[in-house]
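All remarks here apply to the structure that follows.
A single protein chain has been removed from this complex, and every other one stays in its place.
By written order: A, B and C. Residues from 1 in each chain.
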Amino acid sequence: MESPEQIRERILAGFPGAEVTVAANPSPSDQRSLVVGAANGREIARFLRDDEVLKLDYCSNVTGVDWPEKEIIEAVRVELPDPSGGPPKIVEKKVKRVQPGCLEAVYHLYSMARGIGPVILRMRTANRGDRVTLPSLTPIWRSCEFQEREVFDLFGIVFEGHPDLRRILMWDELKDHPMRKDYVAPDDFEWEPTPHDAVLARAARHFQDPTPAEAPRSGAKEGAP
Amino acid sequence: MTAEAIELDSWLERLPLTLRDLLAGPIPGPWRWIVQDVIAIAVVLAVFPLLFAFLTLAERKVLGRIQNRPGPNRVGWGGILQPFADGIKMLTKEDIVPRAADPVLHFLAPVALVSFSLLSLAVIPYGRHLVPLDLDAGILYFFAASASSELAVFMAGWAGRNKYSLLAAMRALAQLISYELPLLLSLVPVVMLAGTLSPSGIVAAQAGWSAGFLPHWNILTPWGLAGFAIFMVAALAEANRSPFDLPEAESELIAGHLTEYSGFKYALFFMAEYFAMCALSGMAVTLFLGGWQAPVAILQFVPSYGWFAIKLLSLLLGFIWIRATLPRLRIDQLMRLAWKFLLPLALINLVTASFWHLSAGWGAAAQPLRWGLGLALVAVPFVVIGRRLSTGLGPRTYRYAAP
Amino acid sequence: MIENLSSPLVSPAGARVRPVQDAFHGDLLEVSMGPHHPSTHGVFRMMVTLDGEAIVRLKPVFGYLHRNHEKLGENTTYLGSMPYTDRLDYLNSMTNNWAYALAVEKLIGQPVPERAEYVRVILAELTRLQNHTCLAGFLMQDCGCSGTPLMYAFRERERILDLFESLSGSRMMCNYQRFGGCRVDPGPEWLDAVRGLVEGYGAFLDEYEALLTGNEIVMARTQGVGRLKPDLAVSAGITGPMLRAAGVPYDIRKVDGYGIYPRFSFRVPLGDHGDTYDRYMIRVLEARESISILRQALKDIPAGPIIDPKSRLRGLRPKAGEAYGRIEGPKGEIGFYLISDGGPNPHRYRVRAPSFVNLTLLEDLCLGHTVADAVVILGSIDIVLGEVDR
Partner (left out) sequence: MLGTGILKGLAVTAKNLAGSFHDPGRFVTTQYPEQRSVLPENYRNFPFLVAEDDKDPMGTLRCVACQICEKECPPQCIYIEKSRDKKPDAAGKMQLYPAVFDIDISVCMSCQICVEVCPFDAIKMDQEFEIATDNRFRPLLRDREQLARSNRYFQQVHPTEAAEVDARLAAARRAAEEKAAAKAPPPARQEVQTKPATERPDPPAGGIKTEA
């Protein structure tokens, strides 16, 4: 099985302008993935499927991943020119950098003909707000049809070129995308007997008396016996 | 049955007559026949609903036992009161009549269906002296009554004003009508050879045992065997039983023409279905299994209605057995089976029967040849038509992936 | 050729489809089957457009059982998600557990002792046995049997579930595998009970096949119904018995060789027609292969620890990284994709459910058939809504 780097060379040979990088994966599973630019994602996918050596004819898994904005505090070595003309002092300075968030579609590709293992393809959207479109790979692998609809439903990545892009699990009128990290669950509260005070607090907003008459709490508030 | 022949029978045989005369005795002469007929009607109306009740219990118990479970055993000892519990449940269930339904037709459909199937029970000879109505053209009357139940089925589908139940009624109608033909054609040889349309005449034609233990039943002849098989398959379809229970097939899209019925009307439909099942198996016993004839000469001490009951119950057990085993046929396969398989076989069966009738005179030496020819006339078309119809279907062998 | 597969009305399965609604054939009948339809396996709806008897369009609608299992996975610790994996394909909790444990072990590079590997193979094959037996029962129920094959299947399934209960504590929600082995060591008497069951299972399968395989009505209802072409199956990501029934020799136990499957010799049955009857037969033949694997595994199961002593039960914080582990579940390839960011909870917890992907071709298989066939085809795909909706 070719390593991701070799595959990257062969892709770059075929598509000189493409931006293909190999993403590191420090975990012992060592499944490094190929980050492909969204522009020619579909051509690269078609190349991977039709390539004689790889023949990745089976797209096993399509996953959405939400990478929210992250503030990275980096220790940066900064050279401070010594005011008195001496050698410049190296100072450790904390630099706060905001790493822009993005939505990602990950494709695990296998070859049933060759029986070779996962080649992982990643495509990232421009940002998490308005530019969230990626090329759909359903015309290449039919198995992406439902899974891309699920990624659209739960993450909000718009797959252009998908034959039937609708919500698949949630009801059509829902505007949110539940699997995003910044999704706030609606507060449609329905009373249930629970010992947790946090839940009781939420219930208080819905009931004048937080505990309906027939469910007196076990006297947690009345202190130890 | 001449008077002195009646005296010869055992007292058990004459029991129904003595009971009837006991009841009808004090009534003056001209009104006696009315009372006798009322008694006959009362007996049929008492016996068959009871048989329906215990048939539903037997069906659930036997089905349960086949599926390795006890079946209903909570109500009464061993579940014996289960049918009455079902009856009460059905009576107390709410009887919804859809607002758009045509109330008269909606009410009339189950009543019509039950009465037609009860009508057909009138001509079956249950015993030597137990024929409610001994008509000369009893067979004609029987199939006229049971054929009119199709009208009631369509009435039920139409009355509900529900598009789907109308579609289902049309399906059920198509099934009933297309199985009417093989049903009737399979009994034509019986009438042809017995020379009479009266059921008791047909039973009489099957009397006697050659060499004491071989009864002259129609089933023990090549054409009789084929006729019985065709008759039973068509009876299964007429009574909407197992492989053909399309109308109330739950996995089908349309829940059938009974969707608009609930409560006691719904129960009436099932009662009618069981009556039709009993009537058809009663007729099958009369036509092919020698009616109330005893299988062996020395076993005649058992009364004739006893033998009829044994044969009827064994056929009903067969119905239940088939229901427990076989999946359901699709509507187009069901039609193909009727028109392209049963109908030709029934027609060829006429030829076999006529050959059997003409070769009646052959000597004892030629009997094996006669039987061989008869069986060939039955088996060969069965295999040829069966093979042609089931091209492309058949057991398969499977290969394994290279390691 | 694969490009135009996505337009619904073209039927590669070679069905006679009249998409055009011309005057003579009258209007198309739009019918919704489900979600409370007795023949759908759980809460599943099919928007079927009928042209007379033939199906012209079929849109599956599901999501009624959607609990957002993956969001739960991201808010719970790695150990906390293990009991939830029982609720995915609630018929095969042992294989779900194993798939999740395999993915986490791949993520953290956790070795697994020998005995645990053998016990995992035994439990996976027992799960496959009871799943394939149940499938045959459900399929016959959809064909219209009045419950007899299903009751026989459930009688045998109960015996296997009793084994699971005496080992893990619960019949269906076993929560038995941990990262690095299993929770409870099966005692010798449990292994003898499994040997007893495996001995008797071959005879049951023979009787079951006598009841069903040769039955003419079963053949009439299933042969030639829902024909699946191999290249379409591969492109649509179909896995498991449904794929092998289409003739594609792809069994993850052979391809990946995960766990200790390479040590066992077993065959992979293949179908030639890819129709419903092949899907049923492939499952029965696979059940027989599972019996032979069970015999080999039971013969040489070693003694030793049931779980790796250094495995961390609580407070597992894998290093940042990702891993995709998959196994050959009874319904197909079930895979778990985990992205860890070093915290106690996974950053991304994704379940690749076979039933969900196998449904992609439901419409292609049903085009041109009648509704009764659509029910049988759905039954032969063998879906469980807990896994489809997650």
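Keep this in mind: a contact is a pair of C-beta atoms (placed from the backbone, for glycine too) under 8 Å apart; a residue touches a chain by one contact, two chains touch by 3 or more.
Model, not experiment: these values are computed from the prediction.
Residue-wise, the contact with the chain that is not shown comes from C:Met173, picked out of C:Met47, C:Val61 or C:Met173.
When the full complex is taken into account, the listed residue touching the unshown chain is B:Trp321, out of B:Phe270, B:Trp321 or B:Trp339. In the complete complex, the hidden chain is touched by one of C:Leu191, C:Leu211, C:Ile260 or C:Leu298, namely C:Leu211.
Residues of subunit B that touch the chain left out of view are 62, 65-70, 73, 321-322, 324-326, 382-383, 386-387, 389-390, 393-394. Interface residues of subunit C with the unshown chain, by the touch rule above, are 76-77, 79-84, 148, 152, 155, 158, 162, 165-170, 173, 175, 183-185, 207, 210-219, 305-307, 309, 311-315.
Throughout what follows, only the chains that are shown with their structure count from here on.
Put simply, the chain closest to the centre of the protein, by Cα centroids, is C.
Taking each chain's centre as the mean of its C-alpha atoms, subunit A lies 67 Å from subunit B. The distance from the centre of subunit A to the centre of subunit C, with each centre set as the mean of the Cα atoms, comes to 27 Å. Taking the mean of the C-alpha atoms as each chain's centre, subunit B and subunit C sit 44 Å apart.
Residue positions of subunit A touching 2 or more other chains: none. The residues of subunit C never reach two or more other chains; the list is empty.
Against subunit A, the residues of subunit C that register as touching in their complex are 2-3, 5-8, 62-63, 66, 68, 70-71, 106-109, 232, 234-239, 248, 250, 255-256, 318-326, 333, 335, 337, 339-340, 347-348, 350, 352, 356-357, 359-361, 389-390. Residues 25-29, 31, 33, 57-61, 63, 65-66, 106, 108, 112, 115, 117-118, 120, 138-147, 150, 154, 163-164, 167-171, 178-179, 183 of subunit A touch subunit C in their complex. Only residues 63, 66-69, 242-243, 245, 249-253, 323-333, 390, 392-396, 398-403 of subunit B touch subunit C when the two sit together in their complex.
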